[in-house]
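The complex is shown incomplete by one protein chain, all other protein chains being positioned as in the whole.
Coming up: chain A.
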């Protein structure tokens, strides 16, 4: 993770691009995702046009009625019937408005939701196809924020902003047309302050968003600080540094408050300017319009029409200001989403497919590997051959390249051309799926999912039941129970998907699983399970926090063994396991490598095992000793101890520390 690569891969900055380029960019996205909803959008647009017609028609009608009344004076019923008819028409329009407005909103918003859903799923499945080099550069939190928040902004862009932009496109001309038609002189008078207010509002809203963005950043920093301090509370407590921690916290807290007050100032003094200008416009209607009524150039009811249309215009301009900003934010969010969607998985082209039906033969030829963005290679010129069923041990201190070697064999990083061969085929160009189906990798720091132990070992997605249980805790009321039935459907959907998996795998999840039992036995997990409240059904908590380091490592080992791998890659998996257990586990792994594996097929998996403990490596067919990426010693355990090099020294040191190893040949 060098500075340079972090920079080049930083999410795109909000560089302003040309309006045309932006429109093209957004349109391309819309074409890709939104076209299938064109019917919805078309009817939505029609409903929107109808809505605006009603919005303009209503104040005009009010004005006309008042004009009728004014004209009728005290002349009797004859003329007043016209006004009553107009009032009835007004009611019809008011009711129609409710209906068409509902339709316009629903028809615009719901496709937005659909699009958000589809973008989210596409993004997630694309992220799953991206490889380690990508995940080294990008933090998970940042990716989650793109998937969770930026897709929301994209939805607002195609739903809310889409509606508003269309709305404004229809409504503003309609309003102006109606105003001008009624009295163009008065229109010029009173629209001027409103338009000025609108321009000011546009400026204020962008300032507001800038503030909100930095206040969110400061809030995030504040939360980070809180989380960090709480996580380190034991350290703070034992050093009695509580007051110092509070003082440190107050700095961030004060920072946040200052910005909050800036936002409050803006909200109090700058935001209402547009509303204010609307009322100024109304004042002008009274003044100038009143004068024009006196001069007989305007009817008195038109004053009411003017006032109402003006207020309606103010709210349109307000939403326009917000929408323009939402659009620019949405575009930035869309940029970030698109950038991820367009990212290449960076996998070399697969030219062959190889299934590991039998334990493979591994060959490394002058393997030299440099991590992307690093100057120094992590591995230099390593060559080795591991015959089917044999075990290769890797020894070296922290940073010597052990883990890199495992990562390359697991194809977490792609090996350079012509350096790693599996059954004689260049591993670089093998298809990932079939290759990985036959291998199991246990990383140095095991990752457990917050589901049951059983599922963590078998990885069959059994935790649907856990989600359902969480969900069942929620009581529902009245009508909503019926309306949200979809919710349970969704969970059922997850369960149905589950059932498909089960059928495909030919397993019943609750049925006894002798292979699982064997694996648990091999990983020495029996006593641990007995101590856990619900045995295999214990939910292990976020990233396995319920378990000790050793238990986590052994769970990951069990997970690997469960897969009946033909190629087993173990990266320092016994580091947090105590001595006695280590002996048993080494025996279990050797048992796989012996003549009869637990699967009874008689062939042991080809194994590569990394450790900094010599006791783990004693039985390997060959041990490579690495230092700073290069090979410094190689041979069997006995040979290496005899050579008196780095390995022998470490062996000596560890032996001394472990009490002379008297009882352990």
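In this section, contacts are C-beta pairs under 8 Å (C-beta built on N, C-alpha and C of every residue); 3 or more make two chains touch, one makes a residue touch a chain; residues count from 1.
Convention: contacts and distances are computed from a predicted model.
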| item | value |
| --- | --- |
| Choices "Carbon-monoxide dehydrogenase small subunit", "YciI family protein", "HlyB/MsbA family ABC transporter" or "Sulfate transport system permease protein CysW" - which one is the UniProt name of the chain not shown | "HlyB/MsbA family ABC transporter" |
| Touch with the omitted chain, as defined above, among A:24, A:226 or A:352 | A:226 |
| Selected residue (touches chain absent from view) among A:24, A:39, A:148 or A:587 | A:148 |
| Residue among A:282, A:359, A:452 or A:538 touching the omitted chain | A:282 |
| Residue of A:65, A:422, A:519 or A:626 in touch with the missing chain, whole complex considered | A:65 |
| Residue among A:303, A:557 or A:608 touching the omitted chain | A:303 |
